[in-house]
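First the structure, then my questions, so here it is.
The complex appears here minus one protein chain, its other protein chains still in place.
Presenting chain A:
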Amino acid sequence: GKGAGQRRRQAALTVGKDRRESVVRAKRLRRADPAEQWDGDAMHIVTDGADDEAAYKDLEDKTVAAVLNLKDLAKENTAKRIEALQILRRLLSCSAYPPVHVAVQAGVVPLLVDCLGLDATEDQLLEAAWCLTNIASGDPEQTRAVKPALPLLIIRLGENTPAQVVEQCAWAIGNVAGEAEDLRDCLFQLGALSALARNLSSPIITLARTAAWALSNLIKGPNPRAVLELMEMDGIIDILGRLVSNGDDELVVEVAWVLVYVTSMSDVHCSQIIHAGLLAPLVARLTHCRRHHPLMIPILRCIGNIVASDNSKCDDVLLAGQSLPGGIIGALARILETGQRTLQKEAAWVVSNLAAGSISHKVAVFKGGVVPPLLHLLATSAFDVRKEAAYALGNLCVAPREQGAEGKPILEHLTVLVDRGCLMGFIALVKSPDLEAAKLGLQFLELVMRALPNGKGPKLVEKEDGIAAMEELQFHDNEELRIMSNILVDQYFGEDYGFEEELESGDMRTEDDSEYPPWRRGGLAG
C-alpha cells in the first residue's frame, strides 16, 4: 500500500474533546487554601455540592453584597479594602461552582482591575488576582469578562512582584489562555508569553509549575508564531532542559505539554530540542509509566511528534532510549501492555511513526517486542486503538518509498504478521465506517495480495471473507475507497478471460493501462 509507510502528526485541529487534558487542565479553580485558618461562617454554610438551593441562593446574595461592599470601599484605605477583597475571594472559592456569574453581573471586574493598581500592596494584589483566577475559571462568558484585567496581570508577572502574587497572576492568565483562540491572541500581543516563560526558572516550584501550565495553554492552538517566539528567547532551551532533567513529575507534566506544542510545529524546533539533549531525560521518564499516568501522554506525544519528521530523528530517539530496558521500543511495548486504552493508543501511534522510518528502524521495531501486543490490540481492543495498531503493523510491512513510487513489501515482516492472523483485523477495518480505517485496511489487503508469493495472498484474503468486505465499499460515496475496492476486486478476483499470462508477457500491457489510476500504475507502459 502506498499510504502505509507514512507518518502522521496528531491532527492540528480537533473537534473532539481534547483527551490529553481533563477539564481541570484547561482551566483551574483555586479552592480555599486548606492551610489557611479561617472560621468565618460562609465556609460552613455551603459545602461542595451546592445542591441545596437555598444555601446557594444565600451564597449568591452574599457575593453580590461583597461586591457592593468592595465598591463602596473603592476610595477607602487599604486595610478595609483588603478585608472586603478577602471576603469576596472566600465566597468565590468555597464551592466547586462558585457564584462568579453574579459577581460579574454586579460589576466586580472593574473593581478588581482597580485593586491591581500600581500602588497596591502584596495582599491586595494576591486577593484580587485570586478572585480573577476563579472568575476566569467559569463559563466562557465569565472568562471573557476578565479581559480588561489582562494588562495589569501581565505586568505583575515581572521580577519585582512577590512570587505568590506572580503565581496567582500566571494562574489567572492560564485560565484565560485555556479558553479560546482570540483570547490567546490578545495575551500574546500583550507580551504574556515572555513574561510567563521567564518564570519557568523560578526556584519556587509551584510558581514554575503554574507558569509552565499557563504557557502550555498559551501556545496550544496550534500557534506557530507563539512557539517561534518562545523558542527564540535567550536560554529557553537550557531552562526547559533543566526542568525536564531535574523537575518533579508534576512539573515535568506541564513542561512536557509545552514541548508537545513546540514539537508539533516544526522540524527545526524538534532538532533544537534534540541537540539540547532533552530527549534522554524525557524518555527516561517513560519507566514511570505505572506510577504517574498523566506524564506518559505528553511524553509519548513529544516522541511521536519528533519521530514524525525525518529518519535521523528516529535514530536520536532510539539512542536516547538506550538506557531503558529493551530500549525505547521495549518501553513502548510495556505501555502497549498496560491495559490503559488512552496510553495504548498514544504508544501505538508513536510505534507507527517509528515503523515508518528506514528499513533498519522497521527491523528494530519489529524485533523490539511490540508485535505481540500490537497484534493482540488489533484483534481485541476498541476501535481507535485498533486503528493505531493497524497503522503500526502496516508500516512494518512496507519498505520506505523513494520518489513517490509504491512501497515495496517487506516480505519477512508481512509473512510473520499474516501467519499470526493479522489479516482478520485488517479486514474488520475495511468494514469499519471510519474512512481512514477502511482505506488502511484496503491498502493492507492490496499489499498482501500483491506481495505474498505463489498467489497465496488472494487465497488468504478470500478465506478470511475479504472479498465480501471489499465489495461493501464498491458503492461507497467516497470516491477513492470506491475506486480502490473495485480495482482490487477486479484485479484479483475479477472476470477471468483466461488470457492473462499472454497479456502480461514482457510487462507490455495493452492500451487499457492508461485507464489505470495513478496509484496502481508504476509508470507508463506501452
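The definition used in the following text is that a contact is a pair of C-beta atoms (placed from the backbone, for glycine too) under 8 Å apart; a residue touches a chain by one contact, two chains touch by 3 or more; residues count from 1.
Convention: contacts and distances are computed from a predicted model.
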Out of "Importin N-terminal domain-containing protein", "Sodium/hydrogen exchanger", "Glyoxylate reductase/hydroxypyruvate reductase" or "GOLD domain-containing protein", the chain not pictured bears the UniProt name "Importin N-terminal domain-containing protein"
Against the hidden chain, chain A presents residues 11-17, 341, 380-384, 402-406, 408, 424, 428, 432-436, 439, 455, 458-460, 462-468, 471-472, 474-478, 480, 492-493, 496-499, 501-503, 506-508, 510-512, 514-515, 518-519, 521-526
